[in-house]
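A short worksheet on the structure shown next.
All protein chains but one are shown at their positions in the complex.
Let's look at chain A:
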Amino acid sequence: MHRGKGMKFVGDSRIPAVRKPNVPKDYSEYPGKTEAFWPNFLLKEWMVGAVFLVGYLCLTVAHPSPLERVADPTDTGYIPLPDWYFLFLYQLLKYTYASGPYNVIGAFVIPGLAFGGLLLAPFIDRGPERRPIKRPFATGFMLLALAATIFLTWESVIHHDWEAAEAQGKIVEEADFDKNDEGYKIFADQKNGCINCHGENLTGGAAAPSLVGTGLKPEEIKKIAHEGKGAMPPNMFKGTDEELDKMAEFISNLK
């Protein structure tokens, strides 16, 4: 087919002066049976697409997309994690010679070499061979990069505390209560220190769980205040038993 320089058009239009007949492209260089793209092959592609779509929708219905509580820039205890496909880059920055003073190596040199190599692959691997076995260097480097990516992602996943991550991002219900309540005043008293970890709205934080809607009886709350629970040390409450009664009553009634 005639292309490019020397083509003649009608007047100043782009209509070629010589109209070419519609001859399909010659695929004789490929062996075997060819198939018309339209509509035969496209129909098969649509069937593959439909099967894929069913799987995709099942995934969507089975796992609703996550939404954590609204961003709070003051919560400095939050441990962030990027989306899973950035985990290998994130993990790389945790190694000694890829972080701190060597940050440039972990953040730019190594990813730059890897992605730069990927981008320029056709200009690095220039031989005429196409079979992977006959291009040992190209195949070897790709397998190495693949193994490194999978390894780094895996390391990142197993070293992340997924339960803590889920807890720290949970949407907590705000409780409706009166801040002039005597129980709240005892809770907020700096002497007892409850408010430092459980927050001024009793909704908890990075260091402590929410106290809203615990479903605990006052006796159980008093026990925790005396004996501690999980990361909470014993005898945190410094007030009198009478004050503890009031506060336990107050927390127990939060919904």
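Throughout what follows, a contact is a pair of C-beta atoms (placed from the backbone, for glycine too) under 8 Å apart; a residue touches a chain by one contact, two chains touch by 3 or more; residues count from 1.
Going forward, contacts and distances are computed from a predicted model.
Protein name for the hidden chain, per its UniProt entry and selected from "Peptide/nickel transport system permease protein", "Xanthine dehydrogenase family protein molybdopterin-binding subunit", "Menaquinol:cytochrome c reductase cytochrome b subunit" or "TonB-dependent receptor": "Menaquinol:cytochrome c reductase cytochrome b subunit".
Only one of the listed residues, A:108, A:137 or A:162, touches the absent chain: A:108.
Those residues of chain A that touch the chain absent from the view are 14-15, 22, 24-25, 27, 29-38, 41-42, 44-45, 48-49, 52-53, 56-57, 59-61, 63-73, 75, 78-86, 90, 93, 103-104, 107-108, 115, 118-123, 125-126, 128-132, 135, 138-139, 142, 146, 168-169.
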